[in-house]
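Mind looking over this structure? Questions follow.
Excluded from the complex is one protein chain; the other protein chains are retained at their positions.
As written, the chain order gives the labels A and B, with residue 1 at the start of each chain.
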Amino acid sequence: MREKAADAGKKAAAKQGRDLDERLGLASAGRWMLNYIFPDHWSFMLGEIALYSFIILLLTGVYLAFFFVDSAHEIIYHGSYIPLQGVKMSEAYASTLQISFNIRAGLVIRQMHHWAALIFIGAIGIHMCRVFFTGAFRKPREINWTIGLTLMILALLNGFFGYSLPDDLISGGGLRIFYSVFESIPFVGTWAMELLYGGPYPGTAVLSHFYVIHVFILPLVILGLLSAHLAIIMRQHHSQFPGKGATETNVVGTPMWPGYMAKSGGYFFMTLAITALLGGWAQINPIWLFGPYDPIRISTFTQPDWYIGWLDGALRLWPNWETHFPGHMIANTFYPAVILPGIIFNILYAYPFLEAKLTGDKAYHNLLQRPRDVPGRTAFGAGFLAFFFVLLLGGSEDVIAVAFDTSVQSVVWTLRVGLFVIPPIVGAVTYLLCKELSAVPSAGKRRVANVIVRGADGGYSATPVELHPLEAEHHHELEPAPVGHVVMPEPEPELVTAGAVSPATAAERANRGPAPATSAASASVQSTAASDIPGVRQVSRQETPGEPAPRSGRHLFFPRRSHGNGSKGDAGSGAQDGDGAGSD
Amino acid sequence: MTDLTGTEDPSGTPGGHGAAPVGTTDTETYAAQLSVAARNPKRVELVVGACFILAILSVFVLGWIYTQRGNPQLEGAMLFVLFGGIGFGMAAWGKYLMPRGPFVEEREVLTSEADEQAFAETLKRGQVAIEGRRSFLLKLFLAASGLMGAILLFPLRSLSPVGLSPNGPFYKTQWKPGSLVVDENNNPVHYTTLEVGGSMTVFPYGYTDAEDDQTLLIRASTQPVAPPDQSHKLQWSPVGYLAFSKLCTHAGCPVGQYEAQYQKLLCPCHESTFDVLNACAVVFGPAPRPLPQLPLTLDSNGYLRALSSYGEPVGPGFWYRDAL
Partner (left out) sequence: MPASARPAIARRTRQMALPALLVMGVAAISIVLFGSTARAQGTGSAQPAAPATTVPAGTHNHALGNTGGTSYQDTELGTGSASGRQLYVQACASCHGTDAQGSARAPTLVGLGSAAVDFWIITGRMPLEVPSQQAMRKNPIFSTTQAKEIAQYVASLQVPGYVGSVPQGPSIPGPIDLSQANLAHGGELFRLNCSTCHSLTANGGALSYGAYAPSLVPDTPLEIAEAIRTGPGNMPRFSIAQLSSQDEADIIKYVKYITHPQDRGGFNLGHVGPTTEGFIGIVVGVGLLMLAAFWIGDRA
């Protein structure tokens, strides 16, 4: 009965598929999409955080846009927040108060929007680090690197514009600084800022201009570039780490359907969940405590959001220089807030091409590098990050001074010196570390682990873990370090008797590749040291040998138990059913 | 070309669209790839199901919360349960109950010399349209397009309804000789208003909303104050009143932090520090110039008035500032 219904359902699905295919020709492309392979390594999901938080920004932003009023027109507040009743404020600020106190779920949505923005740009940064340090920007992916970098800059800008919209006292200070910074650009600065702000500061229309830019122009540009970013990825396919059969000409991982779709879709909801948790429980930008913006009012501890903080830090650390020409001048803010980011972003834009030029490497690369294998690049990147973090600290210098009970002056001078001293040190240390790591042949590689079991007679026995056949194919058991290199100390195994390794497993080990007995013994000793709950291990002894083990590292929350023989077949046939409709 | 179904496609070539398990010749290996990753699928099914049920329950709780006019913390928590339940359930489903792979797919070869040549041939097709005299047409077309882009930007001029001035807002303030000094409520400031060690924000009479006119009035002493080398400024500070532009010369923030004991002015935005008794010379931080000082005088009734306007543009620097 049930099978018949399933059959009928399948037929109906096929019919619908046929209808669509006849009109749109979707089956081939659809099958291509369903079969698209995503690498399994977790670091490939960092970009997804950015993608999903952007979607959250769009969703929450649309809701907020229903209630936000982009007007600087001043009114007297008579809303429900008592400490501001009767205060003169802009309609924008009043509407943000309304969202925070009176609109259903308004505050949660507003805070989710703000947290998603912080997470969005943070995820972009970390995603960029992954791409940089593993060499994923190399040919043929230089274009996508530049698109991604542009996306990051646009995200920064849009974050700033959004941050300014509530027109509260802290963001108003940011508006003033933004004006001063870009006013300093020779020739065009003043004109451009007067157009953007609708006249000389404070301007007549700054909020409505920013609103259009924030909700319309920049999101559209970001959406377009993001689509291009993803389309190029799909065209080129993902890069991947070597190992597990990965080569330059293939992709190894999980296909879109069904595995990755479920994992990635679940990840989208997890991103939403984290954002909602922060949005409900971690108060962000409580504008009702700050009061409305007024150019004559200001507060100490005026910091921008973290992604602008490094620019603010540059402004704070830069010496008080100003350049005068006859009749003209270049203002102080021009150097740290226009020239410096200009240099930084141009270096980042040019980096893939610079590196290709320096190394003469014009080849296609689909396999990623480990950071340690390219010490020069890794050192450069680490130094660059150190530079960025010193600037970021500079943006919070007064908070640091208070927190550490020292003077702002000493913090500023420490950071000024640190800006030049710390990055080279970090770079040099990173370089040496990379060299050191790659000089140790066993560093980062894993030995086949042994399971130590205490028998009923009180003796111990060691059994090496059997590798998944796919993994075993590429696994090379670690050799002892060659003479002249680091020699690992190999203490005599005290707890493991030679006889404990059963002949059968020893034979298996031999099949997998050269595995000297000393190496196995030392591995088992390490396992002994790490295992303090032998009782749990014992369950595994009852399991029947011979079945392939799953690939390593796929469990964090679900401890593995033996599953019945039937389930494997069920799942397998299920997968066949699921795919059958698409492939026929 | 192979598919998830495992059917061998004899015509399969690298660059096809199939995602194949690694090593499909080994039936045992292949079965392993299609099996699920979970050791105990029943248990995972339970957990996934529980996640989804939790999400369903949270929907009802959310509905109840909304009818109670909401509460940010409860909403946040329930949204977390809702999204987290769905998300964790889906991800666990995908991770443990779907074919665990790994699957392998051959990459498409992006480059094809034949295609490149064909592309170039196709491009050449248009050559006949822009050859010889017609190349001038092309130039004309490009000129028209470029100028069109420029002229279409002109209406953006309306973004600033109050007009454009290369001199920026800070070229001239509303402070005139004799301007009455008033507080933010337009009340005039008498010489007895401040005690020594007091400060307040003042404006020229009638311009209390003008951002660039804001001036910090400080009473630093009971006697006129001026740095030793600028003794002409002694008459600018009747009975110890000093007035400085409140706009920082660095980035235009209001310089509000008056330290009465140290006689310093501190800008809260970037920590520029000015020496009040030394005509607000910069002693620390990124501000490049002293704060402009507004000369003050007392009228016959004892009210403070501006002796003259600011002698220089106030606020941060800009390209045309020196053209004064």
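Definition applied: contacts are C-beta pairs under 8 Å (C-beta built on N, C-alpha and C of every residue); 3 or more make two chains touch, one makes a residue touch a chain.
If you're wondering where the values come from, they're calculated on a predicted model, not measured in any experiment.
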Exercise for the section: Return the single residue from A:115, A:387 or A:431 that touches the missing chain. Expected result: A:115
Handout entry: Residue among A:146, A:249, A:300 or A:414 touching the omitted chain
Key = A:300
Practice task
Decide which residue listed in A:75, A:212 or A:451 touches the omitted chain of the complex.
Solution key: A:451
Fill in the blank from the handout: Given A:285, A:378 or A:430, the residue that touches the chain left out of view is A:285
Handout entry: Residue, one of B:111, B:127 or B:192, that touches the chain absent here
Key = B:192
Fill in the blank from the handout: Had the left-out chain been drawn, it would touch chain B at residues 39, 72-73, 76, 91, 94-95, 184, 190, 192-201, 254, 256-262, 264, 266, 268, 271, 273, 284
Handout entry: Hidden partner interface residues of chain A, rising order
Key = 40-46, 48-49, 81-87, 100-101, 107, 111, 115, 118-119, 122-123, 126, 169-170, 243-244, 263, 266-267, 270-271, 274-275, 278, 280-286, 288-291, 294, 296-307, 309, 396, 398-399, 401-403, 406-410, 446, 449-451, 453, 463-467, 505, 526-527, 530-533, 537, 539-541, 543-547, 549-557, 560, 562-563
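Note that only the chains that are shown with their structure count from here on.
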Practice task
Could you please state the distance in Å, as a whole number, between where the Cα atoms of chain A are centred and where those of chain B are centred?
Solution key: 21
Handout entry: Touching residues on chain B, where the partner in the complex is chain A
Key = 3-6, 14, 17-19, 22-23, 26, 28-29, 31-44, 47, 66, 69-70, 72-77, 79-80, 82-84, 86-108, 110, 156-157, 159-169, 184, 201, 211-212, 214, 246, 250-254, 256-257, 268-272, 282, 284-289, 315-323
